[in-house]
Each structure stands twice: as C-alpha cells, then as structure tokens.
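Apart from one protein chain that is not included, each protein chain of the complex appears where it belongs.
Which chain is which? They are A, B and C, in the order written, and residues in each are numbered from 1.
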Amino acid sequence: MAGSGFGTLFRITTFGESHGAALGVIVDGCPAGLEISEEEIQAELDKRKPGQSRFTTMRQEGDKVEILSGIFEGKTTGTPICMMVRNQDHHSADYGNIADSFRPGHADYCFTEKYGFRDYRGGGRSSGRETIGRVAAGAIAKKLLASLGIQITAYVRSIGPVVAEKTDLSMIEENALRMPDADAAKAAESYLDGLRSETDSSGALVECRVTGMIPGLGDPVFDKLDALLAGAMMSIGAVKGVEFGDGFAVAAAKGSENNDAFALDENGKPVKVTNHSGGVLGGISDGSDLFMRIAFKPTPSIAQPQKTVKKNPDGTYEEEEMVIHGRHDPIIAPRAVPVVEAMAALVLADAVLKNLSSKMDGIKTFYGK
Amino acid sequence: MAGSGFGTLFRITTFGESHGAALGVIVDGCPAGLEISEEEIQAELDKRKPGQSRFTTMRQEGDKVEILSGIFEGKTTGTPICMMVRNQDHHSADYGNIADSFRPGHADYCFTEKYGFRDYRGGGRSSGRETIGRVAAGAIAKKLLASLGIQITAYVRSIGPVVAEKTDLSMIEENALRMPDADAAKAAESYLDGLRSETDSSGALVECRVTGMIPGLGDPVFDKLDALLAGAMMSIGAVKGVEFGDGFAVAAAKGSENNDAFALDENGKPVKVTNHSGGVLGGISDGSDLFMRIAFKPTPSIAQPQKTVKKNPDGTYEEEEMVIHGRHDPIIAPRAVPVVEAMAALVLADAVLKNLSSKMDGIKTFYGK
Amino acid sequence: MAGSGFGTLFRITTFGESHGAALGVIVDGCPAGLEISEEEIQAELDKRKPGQSRFTTMRQEGDKVEILSGIFEGKTTGTPICMMVRNQDHHSADYGNIADSFRPGHADYCFTEKYGFRDYRGGGRSSGRETIGRVAAGAIAKKLLASLGIQITAYVRSIGPVVAEKTDLSMIEENALRMPDADAAKAAESYLDGLRSETDSSGALVECRVTGMIPGLGDPVFDKLDALLAGAMMSIGAVKGVEFGDGFAVAAAKGSENNDAFALDENGKPVKVTNHSGGVLGGISDGSDLFMRIAFKPTPSIAQPQKTVKKNPDGTYEEEEMVIHGRHDPIIAPRAVPVVEAMAALVLADAVLKNLSSKMDGIKTFYGK
Partner (left out) sequence: MAGSGFGTLFRITTFGESHGAALGVIVDGCPAGLEISEEEIQAELDKRKPGQSRFTTMRQEGDKVEILSGIFEGKTTGTPICMMVRNQDHHSADYGNIADSFRPGHADYCFTEKYGFRDYRGGGRSSGRETIGRVAAGAIAKKLLASLGIQITAYVRSIGPVVAEKTDLSMIEENALRMPDADAAKAAESYLDGLRSETDSSGALVECRVTGMIPGLGDPVFDKLDALLAGAMMSIGAVKGVEFGDGFAVAAAKGSENNDAFALDENGKPVKVTNHSGGVLGGISDGSDLFMRIAFKPTPSIAQPQKTVKKNPDGTYEEEEMVIHGRHDPIIAPRAVPVVEAMAALVLADAVLKNLSSKMDGIKTFYGK
C-alpha cells in the first residue's frame, strides 16, 4: 500500500505515469444500482484536460476514458469499476536532458532518494496527469452524492494579487481561469500574460463549497470529516495549505465571535445562524454548507535558468544551471478545480457509506428486523 | 473502524471519554527493542495536563499513566502496547443542566444527529481529554524517531493579536503559554486576563518544526507526507487550518520566488538553498526541516449567555439561552502543543517504517541475501 | 499494524500478555444504541476461564472484566469500547528455567527470531490468554447479531479417537468437554485421564453452526465470507485446519452430488434443498446455516522430556533435553469453543455492517431520499 489507495468503503486505487501506456483508477465499493455513463465521466475529465486555453499546456491529448468493468446495462453492479485513459501525445525526448537533474520545486530529488532511480519522463508518477484517476473516480462519487442532494462546487478565488470580489457561480465555466467574477478573470489573464512573458508562473487560491449536506457525516477523533478532507486536498500536487470556515482567521478571533449560535428553522429543525465553522463541528457535519479554501503554489516548471544539482552516473552529484523546456501552464489552479471537487466527492461518498453503520436503529430497519 | 485508529504500520487506537472510567491507547506495530519507560511517557502527558497555570482548567487530575502490555524489561517487545490513564476528578453534575442542549461551537448537535443520543458528560468522546491517548502513543513515536536523530518541536506563535516576534526555543517551557518569546508571552497573558474577565476566549497559531529529517519519507499520490500530516493536525479538536512552508502565501507568489534551488553541501550532498516548501516536495521529505503552521479556534465553552437549541424528551426542539458552567481554559493552544508534537511523531514514525520497503536493495540487505 | 487488529467496520484491537499487567480489547465501530452489560460480557469470558474442571489448568484467575469506555447508561455510544481483565495469578518463576529454551510446538523460537528476544513468561503474547480480548469483543458482536436473529453455536465433535455420535446442543454446557453427546463426553474424559497419566495431550475437532443467517453477507473475491471466517479460525492458536460444509470430502465428490438444488419455501422464497456448501456460495451467504469444522492440535506443553535447543547468552545455540513444568490443560478445544464462537461473531458482525452499503436503494432509504 504505497499510497495510491484512498478511502475505506468507497475505495479507489489509481495508477499511471505521465508518459506510460495509460492512467486510470479502480473504484472498489461503489454501491450497486447507480446509473452512470461513460459520457458523465468524460465530462468531468474534459474539465481537467490540457489544451483548453492559452493558460494551459498545448498537449492535445484526447484523454478518452474507457470503462473496463463494474458497469452493466448502464448501472454499477457493486463490483470494481476500472476506468482507463491511454496516453497518446508523448514527447519523451523533451525530458532526456533533465533525466539526471533535480528540477527545483519538483519531486525529482525525493523520488531518486526514495526509490534509487525514477521514471523521469514528464514527472512520471508525480505528474499532474496522475489526477486523471482521481477525477474519473470523483465523477462516480459526485453522481452518488447528487442522488442524495449533495452538490460540490469549486472555483478560483484569487490568482497572484488578483482577487475575485464577486462570487457568481454561473461565471465559473465562462472563463478559462474558473473565477466566479468576469472582471477578475480578465485582470488575472493580463497578470498571467505578463508572467508568461517573464517565463514565470503564479500561485492561486481555490475555494470549495458543498451544499445539501447531511448532518452526522464524519467520525470522531482521527477520521473527522475535516481531517479527511484536509488530507485529501493536501494530497493534490502543489497544495500548501487548507482551511475550513473562518480558517486561519480564528487564530486572532474570540470565542464569542467564532461560536455559531443554533436556532430553529421554519420546520422546527436546528440550524446554525452563522457558519464560522465551515459546516463541521467536532469533525462531524453539522448540516450547514461545507466550506474550505486551498492554496496552490506556482507551477514549478518555469523556463528561466535555475540553479540545481544533477546526479552523475557514478553516484556523485554536481551543481549546474538548468533550463526546463517543454510546455507548462503558468498556473495550476484552474485545471485543479475539478480535482478539488473530485477529492471532496471521494471523501463525502465514503463518509456517506461509513455513516450507515452508526446506529442500531438504521441497521435493524435495513435488515427488516 | 469508526475513526479512533490512526496509522498503517505504527498503528494506534485510542479510547475513552471525559467522564468515563479511563482513557488510553493501544500502539500496535512498534518495533521490538526500543527502550522506553513509564516516566518518559508520563513526562509527555504532564505537558498536556490541566491545572498548570491560571490559563488552564483547575481540574486536579493526576493523569498517571499505567503501561498494561507490550513492554518487558524496559524494552518494547513488538506486541501491542496498551497505556491507560484513569479518570478521577468527576464533576458530572456540572453537566446535567446541558445534557439536552447543543453547546455552540461543540459537537453536541452532531453527535446526537449521528448516534441518536450522546454521553453528555464533559463532552464525552469529543472532550480534549481524548488527546491523552495521542500523547501517550506519541511519546513512544518520539523516542523511536529520536533514535534516528529526528526531533520535533512545537510552540505557540501567536495568541489573538499578540505575535511572538522572537523564536527562542529555550523559552517555550519557561512560560505557561508556550511561546518562544518571553515578552510576547507576557503580553499574551495580559490579553487573556482581559478576555477572562469578559468571559471570553482566544484563538492561537501554533508552529511545528522537525529537524534531522531523513529524505525519502512519505509516498506519492494520497499518502504524501504533508497530506498525512495535514489530516493528523486537522484531526486535533479546534484546528481550522494547516499550512506547510510558505503556506497560504504561495497563492500570491511567483514560481521564481517559490522554487527552492538545490546546491551541494560540504559533503557533496544535495541540499536546498531555501525552504519555501517546508521540507516536502511531491509529498516526499526532501531532507530539509519540516515546517508547518496550525490554526486553533478559541475555546467554544465561554461563560457568556449564548443562543442555542435543546432537544426535548419527545424529540421536538426548542430555542433557549444557555450558560455553560464548569472550568474551561480561555485558550486551547498551549496545552495542544504536545498534541501537535505527538501527531507529527505518529505520522513520521509510521512513514519511517513504511519507507523500509521502498526498494529491493534494502530488502535484500535486511534478509542477508 | 502488527497483527493485533481485526475487522473493517466492526474493528477490534487486542492487547496483553500472559503475565503482564492486563489483557483486553478495544472495539471501534460498534453501532450506537446496542444494550449490553458487563454481566453479559463476563458470562462469555467465564466460558473460557481456566480452573473449571480437572481437564483445565488450575490457575484460579478471576478474569473479571472492566468496561473502561464506550458504554453509557447501558448502551453503546458509537465510540470505542475498551474492556480489560487484570492478570492476578502470576507464577513467573515457573518459567525462569525455560527463558532461553525453545519449547517444541510453541512460538518461542519464532518470536526470538522475529523480535530478537521475547517475553518468555507463560508464552507472553502467544499464550492462550490472548483470547480474552477476542471473547470480550465477541460478546458484543454476538449481542448485535442476536438482535438480527443470528445465533452461533460451537461444540467439540471429537477428542482423539472419541467422536460424539449425537448432536444434542443442550448437552454442550453440561459437560466439561463441551461435547453435544453425554456418552462421548464420558468416554473422552477417560481417554484424557489416561493421557494425563502419561503426561500427554490430545487434539480435537470443533464444529460451529450459525442459524438465522441473512443472505447476501460477504463480498466477492478476497473478502468472501468463508475466506474471512477461515482466516479468523486459523488465527486461533493451535488450529491446523478449517473446512466449510462438506469440506475436504468435496475433493472426492462429483458435481451432481455436491450441488445444492434450489426450491421455494412455504413463503415462496428460494431455499436450498441440501447444504453441502455450508451456507456460502461464491463467498456470499446463501441464507442456509453456516457450518464449519476446525481442527485443534494437542496441547504442546507436555510434561515429558523433549529434545530441543536453547540460546546461550553469547548468541550461540546448544541442544538440550527440557521438561516443561507448570499447569497445562491436556486438551485445548473445550476452552477454545467460546473463542471459535467469538471469532465467528466478529466476522459476521463486520459483514452485517459492510453489507449496508451494497446497494443504492438501501442508502437512499437510510437517508430518507
């Protein structure tokens, strides 16, 4: 179990390298009877596909998903669902000159230390293409959640110094940067054009909101819903920070400000009057919207000369100045938006299933006793 | 597996409620031959014990640990180590009046929704006393890591508006607030005294640094070292945010600023010139110090009247104004410092063990082939 | 995770050595709202307690269980249930003379090879007392299953050459050997008296039947219900074989004999006409009784001189003839009967919970969608 598996009951295992034969995922534990089509999965994959605008790499990959198992007559059967995307647009030669060098900001040095050598083509397993399996599996998780009324939406809040002041969700898919604010998107495009001309790149802030939440999801102590979500988000390449609700601002807050009062809604059910907590209390969903923010670092592959170290065939090292060629996004976050949604969906689908065994009443009802 | 287990090879399972008979932990998977004494574990537990200053609750608990298994003649045997602390200072009556009410900022409502009812005494399983098991297990993990030269140090960087400007690690245990700056500690004490007179509480920021790191720890994709650490930190009650290295600041940074160049040290080994990454690249330790920051919310138990909802015996709800009595810290973070260290130690000890199977060379050497 | 954890959702972790401070178990994942008392758990533990007859060891242990957490006002709360039994009747001195010797048929040599040294007192972790945690946890699992109508009964079918010809379940607790046949029990007692006078011991065959089964439990491929049960039974010390339904006899059978025809019962529901399969088809329960047989080897601790090897302080080995002193049962199986039932209960309780997420229909019903 070297880290490519995720989840307990809704469990996925991903595979694949940037320049290998194929990438994909097995979903084991999806309940039977969920209607899902290849088109629905493809639609999610298309959101993370490169080549969509001048801010994303020019690789013209089809990234066409093929379902290999687990779906019969349009429905999940309860058995493992394997989905695969073949790699097509290989330019391995682009990477030959950096096979022995450690690109700054990349995992090259760490992989070589850990495994003794590495698949250097396009970052190998540490490439952003690794997220194909996450997104394909996330599409199924999203469908499961949607059948319970749970919806997940992520978008880019800020890019470098440019912050989206508005939060118009209908705008997200209307601009290549996935910002919920058309003006901010335009300003950010200018900012990125400037960076590109300097062969530089930018970080960004992504937000994710989940509506239609069911209270009671998540478990006390280590498997708190926010703990699992934080781990899930931090597992996405380039993420350096995660916060829930008011997040880091709570460090300067007072209890009287930060506590969310409870009141009754029109149906006489408890609701929180505010949502400083971001939808989780004690690690368990409280029925209000989940809200989290995720910080992405700038693309580490930049075309400027950088100082680094290379490993010689005899095992010694030497310092060098390297220039990374190839095609690279000046920003990661817009294409990471569907990955953020996928990871949130995977955590929540698993939590929905785990919660089924929380009390005897539900169990007796299920078995008709 | 309802969430009280943590880790893969160095695996712990905790138990216990605030006002039950006892709290504790089983560590399964600690290698044989580690020297450890009850005193070493007690020393860690004493750091999280209440009643240490006027900023912490007045409960005079001994919190004496008893080792029940797994250690023989002063050394771990490779079999499960169970450690237990008995509860002594019960004032359950204090909690009778809130048995049916949902305290704002607490998990009461969520537990009731999830399980149908709850152990309302002192927060039950969601009490801060739950961390006893983490700290006891963490003491063993720390000892294991120390034998490899890895050291973990956490402290409080800021409390409300008061920020420690200096980072003098020798100061941490010299003030009740565990700040690495004596002046800041004094200012924070004044701030908290003021809050206490207003029956209010404060959030805080904790930092954690790990030195003597081994490169190669952590696994690609979902079990990235920072992903596991982020989940571990977020699983501590009251944590709302976690960041690594430059953290949220990367969202506004450029790649040329954020990348850490590699150079050679005096022994001809690769080292990073800067550490914006916080010691992890691609989810694998890069040999430089691990550095993370964790945001703690203010204590939710405040003595001010708060608006909330109670559940009636007939299952209906009604709004009410409640006042929480009992003894509560106006700040959580200082006592959480050993918990942060414990969680970091648990993740790292597990990573150290998992890494043993990363390459064939090491395996053949181990088995003498 | 060095092997003391068992189960996925209904997950237990046991601890404790024969001559340590205490033995016990944490059950994590028991649903909330199950009524259970210390007396019910004690009743199961009393069945495995030594000192019940002249065929079991004379250690007069109280083996009194204490519940440390997870039960409040007579019901499980959904949080971890820790149960502990203190060791009392230590005669560690009895074991001093064999501290460096490898008792034939015991794990001494293997523990020393694996861990470098071992807790030699009474077998340490490999003692039969390790099963206390299994039986305590099994008592809770049995209660959960009973609330769904599932009952587990094990008994001793044969001891050495003496086979119980009758299967009168009301007899099981009427004789110290737990045979379902009073005459066979008497004959087996004579056989064991003879063996004892020869300082020898006997193997035995245990059968286990589960009634009130729910169809659909277990999962295809690796987590087949019979695969999990086989692993569970083989994990009990001294077990050397497990078989289901017709078991090893199928190797000589024809398909036309071995297949179980289906028919309709009086309610028009499918039932199997025969039960050669032992209640499982394709690894999933088929609604008929589960039936399995488990072979226990003779007690390895016999008072005859035996040839073996000891490890010298300098790490060299030498051959020796050893005699094991102390008190030992001439037969293991009767006291293992409650352990067999406990392991069956643990597997089934877990399967009952895992099955809740098998289809979307049940999930939507649970969440009222």
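Note that in this section a contact is a pair of C-beta atoms (placed from the backbone, for glycine too) under 8 Å apart; a residue touches a chain by one contact, two chains touch by 3 or more.
For clarity, every value in this text was computed on a predicted model and none was experimentally measured.
J.: Which residue from A:Thr13, A:Ser158, A:Ser202 or A:Ser235 sits in contact with the chain not drawn here?
T.: A:Thr13
J.: Check the options C:Phe72, C:Phe102 or C:Phe366 and report the residue that touches the missing chain.
T.: Selected residue, touching the omitted chain: C:Phe102.
J.: If I consider the whole complex, including the chain that's not displayed, which of A:Cys82, A:Leu144, A:Val280 or A:Val309 touches that chain?
T.: Going through A:Cys82, A:Leu144, A:Val280 or A:Val309 one by one, A:Cys82 is the residue touching the chain not shown.
J.: Could you pull out which residues of chain A are in touch with the chain that's been left out?
T.: 1-5, 7-9, 11, 13-17, 20-24, 26, 28-30, 32-33, 66-70, 72, 75, 77-82, 84, 114-119, 124-125
J.: Since one chain has been left out of the picture, which residues of chain B touch it in the full complex?
T.: Chain B touches the missing chain through residues 8-10, 29, 31-34, 78-79, 144, 147-149, 214, 220, 352-354, 356-367, 369.
J.: In the whole complex, what residues of chain C lie against the chain that is missing from view?
T.: Where chain C meets the chain not shown: residues 1-6, 8, 14, 102, 104-107, 109-111, 113-116, 125-126, 130, 158, 160-161, 195, 198, 200-205, 215-216, 218-224, 226-235, 237, 240-264, 268-270, 273, 277-278, 281-287, 295-302, 304, 306-309, 316-319, 354-355, 358-359, 361.
Please note the rule applied: only the chains that are shown with their structure count from here on.
J.: Specify, for the interface formed by the sequence copies chain A and chain C, whether it is same or different in terms of residue numbers shared by both sides, with half as the dividing line.
T.: Chain A and chain C contact each other through largely matching residue numbers.
J.: Whole-Å distance, chain A centre to chain B centre, using C-alpha means?
T.: 25
J.: Taking the mean of the C-alpha atoms as each chain's centre, how many Å separate chain B from chain C?
T.: Centres of chain B and chain C (C-alpha means) sit 37 Å apart.
J.: Quick one: report the Å distance separating chain A from chain C, using the average Cα coordinate of each chain.
T.: Measuring from centre to centre gives 44 Å for this pair.
J.: Find every residue in chain B that makes contact with two or more other chains and list them.
T.: Each of 1-5, 8, 14, 114-116, 125 in chain B touches at least two other chains.
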